[in-house]
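Rather than the whole complex, this shows some of its chains in their spots.
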Amino acid sequence: MASASVKALDQPVLDVATGVYRVVSTTMKVQSDGREELYNLSESVRDFVKSSGVRNGTVMVSSLHTTCAIFINEWQDALVHDMKTYLAQAFNKDMYYRHNDPAWSDCDRHNADSHLRSLMLGMNLNLQVADGDVVLGEWQSIIMAELDGPRERTIRLQAMGI
Amino acid sequence: MASASVKALDQPVLDVATGVYRVVSTTMKVQSDGREELYNLSESVRDFVKSSGVRNGTVMVSSLHTTCAIFINEWQDALVHDMKTYLAQAFNKDMYYRHNDPAWSDCDRHNADSHLRSLMLGMNLNLQVADGDVVLGEWQSIIMAELDGPRERTIRLQAMGI
């Protein structure tokens, strides 16, 4: 039943780790090659976490842009196509937007739709780190959505923990 | 006025805590009982945080799936119904998707709509912990959305701090 609360942890075993807290960061560049394109960052983020020395904690994957999103989903060609189609249909590029109108805006990229897509998708992803690796489910990939390319994008990675 | 910035903190009093950083984690299982259903995880997450020994820091609630979302909202039967109705209407199950087409995809769950819902809702929630408890507003509950059940889902909880 929808309104039933989940009452108990099935696995109340707790893993506990303590130690000296460290923060390790880097930036990576992604050169996009289309106005709207998806990129799989999983391998890069995993390599970074492994090299960071953080064994337990979190890793944050942050787009430093307002038309470039970061999220989790399955990395399958057919689904990547569906996600791009959905984003194109749900956020109409050709509607009137003040941001695209020289009378209201000094931005000449005509990218109001790109801003709205990133608004709803989010630009910061925070993931758990355990045993020196990013905690991802079997079908989860870390995906960057270029929403107003092609451009060189900056993604900041930060691993934190012990 | 919309474009006015919020300039000053009304309560500039800072609470400061220091100590030995710890990371405590566990996994919980949720057996869902419908294709689309919401579950209130607040009590389980609160119990976990209390047992973790973390008094100040954060707790992360992560779905390890790509068709199962985690978010905050009010837990009221009428609103739960409205959220489910909104998600069903905003993401059309019966449209053509390559992910559902055997010519393009080896997935036979016909769950492209479930992927799109979780894409927009998010699968990782990071919350503040203070005084040994999750910081939640009066009306806030931690909600898991099963978007392609029924299945047994794995949620990983990690409390971090001092």
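Labels for the chains are A and B, by order of writing; each one numbers its residues from 1.
Note that contacts are C-beta pairs under 8 Å (C-beta built on N, C-alpha and C of every residue); 3 or more make two chains touch, one makes a residue touch a chain.
Because the structure is a prediction, the values reported are computed rather than measured.
Trainee: Start from the 2 shown copies and tell me what the total comes to for the whole assembly.
Mentor: Total copy number for the complex in this file: 3.
As a convention for this text, only the chains that are shown with their structure count from here on.
Trainee: Using the average of all C-alpha atoms in each chain as its centre, how far is it in Å between chain A and chain B?
Mentor: The separation of the two C-alpha centroids amounts to 16 Å.
Trainee: Under the definition above, what is the set of chain A residues touching chain B in their complex?
Mentor: Going by the criterion above, the answer is residues 1-21, 56-58, 71-74, 76-79, 81-83, 86, 120-122, 125-128, 130, 135-140, 161-162.
Trainee: For chain B, which residues count as touching chain A in their complex?
Mentor: Spelled out, the residues of chain B in touch with chain A are 20-30, 33, 37-44, 47-48, 51-53, 60, 62-66, 75, 77, 80-81, 84, 91, 97-99, 101, 104-105, 107, 112, 115-116, 118-120, 122-124, 126, 144, 154, 156, 158, 160.
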